[in-house]
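My structure is below; once you've seen it, I'll send some questions.
Only one protein chain is missing from this complex, and each of the others stays in its spot.
The letters A and B name the chains in turn, as written, and every chain counts its residues from 1.
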Amino acid sequence: MTPLLATKGLSRHFGGLRAVDNVDFTLMPGEIRAVIGPNGAGKTTFVSMVSGRIQPSSGAIVFDGADITGMPAYVRVRQGIAYTFQITSIYANLSVYANVALPVQLTLRHGPSKSAIQAAVMTALERTGLADRAHMPAGQLSYGHQRLLEVAMGLALKPRLLILDEPTQGLADSEIDNFIVLVRDIASSATVLLIEHNMPVVMQLADRITVFNAGRILAEGTPEAIRENAAVQQAYLGTAP
Amino acid sequence: MHFGPHLLLAALEGLVTSAVLALTALGLSLVFGVMRVVNVAHGEFFMLGAVLAWAISTAISGHPAVGFLAALVIAPLIVGAIALVAERLVLRRLDYNPEATIVATIGMLYIIQQLALTFYGPEARPVEPPFSYRILLPWFGYSGYKLSIIAASALLLIATWLVLTRTRIGLIMRATQYDSETAQAFGIPVGRVYGGVFALGAMLAAIAAVLIVPISQAHYLMGQDPLLLSFIVVIIGGLGSLRGTVVAAVLIGLSDGIISMFFSPTLAKIIATLLVAMVLVFRPQGLFGTASR
Partner (left out) sequence: MSEASPAKAYALHLGVIALLFALSFVLPEYYHGLLARIMVLAVFAMGYNMLFGYVGLLSLGHAMFFGAGLYGAGLAIIQLGWGVPLAFLVGIACGAVLALVIGLLALRTTGVAFMIVTMMFAQVFSLLILYFATWTGGDQGQVVPQPARVLNLGATSLDLTDPTVRYMSALLLFSLVLLVTLAIVRSRYGRVLVAIRENEERTKMLGYDTFSNKLMAVVVSGTICAASGAAYALLFGYVGSSFASVQYSILPLLWVLLGGAATTLGPLIGTVFMYYVIDVSSGYTSAYLLIVGIALILLVLFFPKGILGTIRQRWLGWLP
């Protein structure tokens, strides 16, 4: 089975700092992969290069067999890579509905009717539990709901790879539980790459975990294997009680 | 006159332009460097300096040097006060939002310019230079006053550099420029620093105008060219860099002088403006400045 996403020797320097250092990474279709690691390990830089927000200093990115290293971000989105921002980036002055309508009107390319757009928008809003807030200005949503709106916008793109950057940050516990159900639901139709610091969420959701440290991949494996891994414990998790 | 001396004359004229331009551009550069604000009315502060110099020197009778010196001291102070009021009333209320500030300073431009038209009138009026001494070079005679402009400007630039790098006030200004939030956390009164810097920028333009007005005349539209040239200098020299400003002013002044003498002044302006637009498009940090954080 060909990997959905593969990086070869992917690196990014900022002056003397090697934020991402020669990373070889593969992601199979249908996985839920969690990326964890201490702050500054290069996780966000890594996924920013995958989504196209920043350019790599060297290395290659291959998506579903095609080299996308030189592709601008907006083309990658059309190829099926969706990214939700670590720091919420929605259209605060537009309604929740309008926020989701924008990605929808892109995917329903060939002269979509108003009802087709509406159906697709409401589907995305219902999956994330925001349907009853459709006509609120997005800036008036609570922080947790704004994070969910980000996910709804990502969903509306009907991506093959959905990259979630610290999606549960700032969510209440009940909201996190709903979120876990949502991600499992998403994973039935898309591959999910998830950056998270919340370890219970990671352990519940991830099929496999990749651990970043100082710009490199420290370890990769099933949640149990990672939990037992001594190097990972030392760098990030702490020893088991 | 042969080509060599002609070139020397053009170069001297260019240096005089550079001297005045360096001071004016420095004012603009400081305001942008510290406050991150583009003051489109900067040329009008220049014009005010010249107009006030005329008013003061005609009010004071006696030897022209007395009137001139009075103007040199009083005019910048008045202009600085006006700038301070404008900053307090308008810019502070806008929270220094970049686009709103530019629109507001455009408004200030029209207000100052049209008030000058109302009270000063549309005529151009001369101011007598403080002294008329002609220095005789082998090929031509040159105005001693013009040479003194170069000297005065150099002195002022050095003084400004010393204040910026060696004094506590300069340190406060540089700290506010580098990181205004942290500066505020350290107890620096950022609001007052901004007011002071805006006033200082206006005063530099005013002093430059007072220096040049005995040679050119005071006219209510005379702020337009210095504004454009200051923009060019600041963009090419890099914002907030004193050294870059001076070097760029010398370059622009000299080339403007030389091109204007051998070709048409309009062509010189066209080339300069086009160059600067291209620099902004392709190399936004200018030739000397560092890219913004």
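Keep this in mind: contacts are C-beta pairs under 8 Å (C-beta built on N, C-alpha and C of every residue); 3 or more make two chains touch, one makes a residue touch a chain.
Everything numeric in this text was worked out from a predicted model, so none of it was measured.
From the options B:38, B:60 or B:74, the residue with contact to the unseen chain in the full assembly is B:38. Touch with the chain omitted from the figure is made, among A:51, A:168, A:198 or A:213, by A:51. Of the listed positions B:59, B:106 or B:124, the one in contact with the omitted chain in the full complex is B:106.
Within the set B:118, B:132, B:165 or B:182, the residue that contacts the chain not displayed is B:118. Within the complete assembly, residues 51, 53, 72-75, 77-78, 82-83, 85, 89-95, 98, 101-103, 105-106, 135, 137, 153, 157 of subunit A touch the chain that is not shown.
Mapped onto subunit B, the interface with the missing chain covers residues 38, 90, 93-94, 98-100, 102-104, 106-115, 117-118, 122, 228, 231, 235, 264, 266-267, 269-270, 273-274, 276-278, 280-282, 284.
In this section, only the chains that are shown with their structure count from here on.
Remark: subunit A and subunit B have CA centroids separated by 51 Å (rounded to whole angstrom).
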